[in-house]
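I'd like to ask you about the structure that follows.
A protein chain is absent from this complex, but the other protein chains hold their places.
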Amino acid sequence: MKEMTYAEAIRAAMSEEMRRDPDVIFMGEDIGLYGGAFGVSVGMFEEFGPDRVRDTPISEAVIAGAAAGAAVTGMRPIAELMFMDFSTIAMDSLVNQAAKMRYMFGGKAKVPMVLRCPAGSGTGAAAQHSQSLEAWFCHVPGLKVVTPSTPADAKGLLKAAIRDDNPVVFVEQKLLYRQKGMVPEEDDFILEIGKADIKREGSDVTVVVYGRMLQRALEAAEIVAKEGIDVEVVDPMTLVPLDKETIINSVKKTGRAIVVNEAVKTGGYAGEIAAVIAESDAFDYLDAPVLRLAGKDVPIPYNPDLEKAVVPSVNEIADAIRTVMNR
Amino acid sequence: MKEMTYAEAIRAAMSEEMRRDPDVIFMGEDIGLYGGAFGVSVGMFEEFGPDRVRDTPISEAVIAGAAAGAAVTGMRPIAELMFMDFSTIAMDSLVNQAAKMRYMFGGKAKVPMVLRCPAGSGTGAAAQHSQSLEAWFCHVPGLKVVTPSTPADAKGLLKAAIRDDNPVVFVEQKLLYRQKGMVPEEDDFILEIGKADIKREGSDVTVVVYGRMLQRALEAAEIVAKEGIDVEVVDPMTLVPLDKETIINSVKKTGRAIVVNEAVKTGGYAGEIAAVIAESDAFDYLDAPVLRLAGKDVPIPYNPDLEKAVVPSVNEIADAIRTVMNR
Amino acid sequence: MSIKKSDFKEMYKRMNEARAFEEKVSYFFARGMIHGTTHLSVGQEASAVGACMALKSDDLITSTHRGHSQVIGKGIDLNKMMAELLGKQTGYCKGKGGSMHIADVDAGNLGANGVVGGGHGIAVCAAITQKLKKTGKIVLCFFGDGAANEGSFHEALNLASVWKLPVIFYCENNLYGMSTPISKHMNIKDIYKRAEAYGIPGYAIDGNNAVEVFNKVEEVAKYVREGNGPVLIESKTYRWLGHSKSDANVYRTKEEIESWKEKDPILALEKYLVGEGLFTEAALKKVKQQAYDDIEAAVQYANESPNPPIESLLEDVYA
Partner (left out) sequence: MSIKKSDFKEMYKRMNEARAFEEKVSYFFARGMIHGTTHLSVGQEASAVGACMALKSDDLITSTHRGHSQVIGKGIDLNKMMAELLGKQTGYCKGKGGSMHIADVDAGNLGANGVVGGGHGIAVCAAITQKLKKTGKIVLCFFGDGAANEGSFHEALNLASVWKLPVIFYCENNLYGMSTPISKHMNIKDIYKRAEAYGIPGYAIDGNNAVEVFNKVEEVAKYVREGNGPVLIESKTYRWLGHSKSDANVYRTKEEIESWKEKDPILALEKYLVGEGLFTEAALKKVKQQAYDDIEAAVQYANESPNPPIESLLEDVYA
């Protein structure tokens, strides 16, 4: 185990896989000498050279399309979008091409690619550089969607994503890049895609939460613990395929569920998770409505106070926990 | 009242608004002389001429961007995407530009545009021409999303959308284009955006359903009516802003809810509606889990039997109704 | 000119297969025996087949919605193709793809595409694979005049040029994108000139002349294979039939269509082959007959093939 930042863990995952497998290549805007907009790939160009660490023009559609074309012919490309917001330009390549090729071709193709997308607000970059759009990709059969919330998870899941034979949208949290944590160093440290992780065990209420909101949920759990409320915090880690079993079993145990995410509430993935709970046999165990706590239904504003108010705070999560407990 | 098809109703709405307001213009691929891929705009080029009915090159990104640019400077453009699937190419213009301009600019802009998107499977056009992607747009603050399921609704809602000062994604059902219905002819027949419509009153179970699935839900309701089950069918008509009140009140009355849509289940808008119900005070009235019935989590296949099996059938809806009643 | 007599025969055969295939599909559609839609390539056989014949058999292509002649040109199994059109389990895509998604990745056909311009990005980085793995193969990317206005065209040509990738961008300019004449969708007459915007060579060819097509593509393929980067070729041709299934042709005149029928690429090749003394008329007739027979056999194969089992609906979403 070694302490590293979330960004370093991502770099380690990419580098290890590139050392192991010559078919893994990496492309994106300013990822080479510059080391990426967030410094994630610093040093990789120097190690792997221009053939395998490829700076692209500012052309998101072809970056994603290129990844699909490389993947279907035998490479394992990792493509970086500088901001998840620019996936808007890559949607056709990703959704109509990469995601569907295998099925459309009767199973006679595989598309092992990873699209890395830095997501989330909190950096003061306003409406076009702050979105959390994972729900879109979750709605596209053929894509897998992964959302690590700690450095260790980031490393283990990214290595799994690179080795996966399907297109994986890898959602990174910009605000976590500098966050540190202990990370296994072994080359074979891989986390299974499609498995949730119970980040805190508890018996009174289940909080399902992913990404940057995990830390806040854990803090909220500690606050209400002092009031005698025992919170279970479940991190799905993978949004598609979703580990429904772990979530549903937790809710059956606690009888109460809250789903938290940073993305805009309406149409967000918190709704999917809430719906999964509400239609499952956990319904009969529910003692309270299934609450959602999510980003406000607004574009991300620039002013720092407004920006902060967009996403759930520790206190709001604690309050939601109290609300469902008082039913 | 006059009998017209869904396509004719859409044409009537556009034509009436173009006659009324010279700022309304219409652009898209092959919408002129050709009359559009589905014949929706036949005759409009002849009536309004090339300045106002504008054939575009095959350039979806600029079509949507152009609509935004025209809207923000004083026109009221209607843009047609030939298939909703090609919204993948227009996402940046729609999501990062049109939807956000007003908020980003501190309220000092308005973007009155309509993006018409023919959606849905059942035409044998396979994976890239059959998607129902409304959930994506519902997840974008600043956009409104409208989903008419009858000719009259199509006319009334499209006129409202054209007069609305915000970007509206208008989701049309390809398979309904030839369906007939009675449509008010008055110029001032406008349906309010944001209001649900109870398409069938009932007391035992609420089925929330929109688009092409509405007709199936109504048929299923008649089938189970013979078994003594009294179904209330609620058509939200507008997905954003959602008329939560009508839906929640219906569920409070019936105590049971099923949400049906054609789109892929995972991450679809049925999940949002189910979550809205499960977190509301209707929770205390619920006698059964909130079921979702939606498209299978697969790309749309070509073979007609497979294609049919993708979306909920009348019988599947009836079965779901029986399931929630037997709790 | 390195074209061999046996190549000519194969070219002539494939062009006739393509024509026969389309005639059959058109017949099926007219009678509602195929569902969905299709985009027939009658009139464009020289453009598509000539280009593919000039490639090595393990080179790669990306095909389009109007792709039947392209994939037949690449040398496809007609049975599997007809079966796919009929949505059968034995089809190239097990009945899941249909006309717009014929693919055979292992054989180098990276797929037709229902999205206009959808193949541009795929072609570009299929070429990266060839370059990095030093396979010596190249990629030919088919697209139409209408597709040349999609942003993906621009991004792909630019990237391929900057990275010096082995791709031939092959534009089949049939003068219309659906109903829109080229004069209304771009303000230039010669699409090949767009090559200059990316610092790569561009050429125009008579797409109805199979021999000219073959020769130019062969020459360009050599240049591309040698590592000189991509090239844009514009093949000027015409589609005889409606855009999809059928259309009322409101956007063009009967005279225009007739004038192009007089430039029938199959007749033109016949004339050339007989004129050069390479084949007798009788010999060609036999080849043509064989092509039509093969299509009949493919129809029989497809008809006798089973539908995909309903369980297959949920299969092959993920690897």
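To keep things simple, chains are lettered A, B and C as they appear, and every chain counts its residues starting from 1.
Please note the rule applied: a residue touches a chain if its C-beta (ideal position, glycine included) is under 8 Å from a C-beta of that chain, and two chains touch if they have at least 3 such contacts.
Since the model is a prediction, treat every value here as computed from it, not as a measurement.
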Subject >> Given B:A37, B:A68 or B:V290, the one touching the chain that is not displayed >> reply: B:A68
Original post:
Out of B:T5, B:N166 or B:N303, which is the one that touches the chain we can't see?
Top reply: B:N166
Subject >> Interface with the undisplayed chain - residues on chain B >> reply: 25, 51-52, 54, 56-57, 59, 61-62, 64-70, 72-75, 77, 92-93, 96-97, 101-112, 141-142, 144, 165-166
**OP:** Write the list of chain A residues that the hidden chain touches.
**Re:** 29-30, 32-34, 37, 55-62, 85-86, 88-89, 123-129, 296-299, 301-306, 309-310
Subject >> chain C residues touching the omitted chain (full complex) >> reply: 149-155, 158, 161-162, 184-188, 193-194, 196-200, 229
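FYI, only the chains that are shown with their structure count from here on.
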Original post:
Drawing the touching chains as a network, do you get a line, a ring, a star, a complete graph or other?
Top reply: complete
Subject >> Whole-Å gap between the CA centroids of chain A and chain C >> reply: 40
Subject >> For chain B paired with chain C, centre-to-centre distance based on mean C-alpha positions, whole Å >> reply: 36
Original post:
What positions in chain C touch 2 or more of the other chains?
Top reply: 93, 95-97, 101, 113-115, 118, 151-152, 317
**OP:** Would you give the residues of chain A that are in contact with at least 2 other chains, written as numbers and ranges?
**Re:** 61, 92, 96, 103-104, 141-142
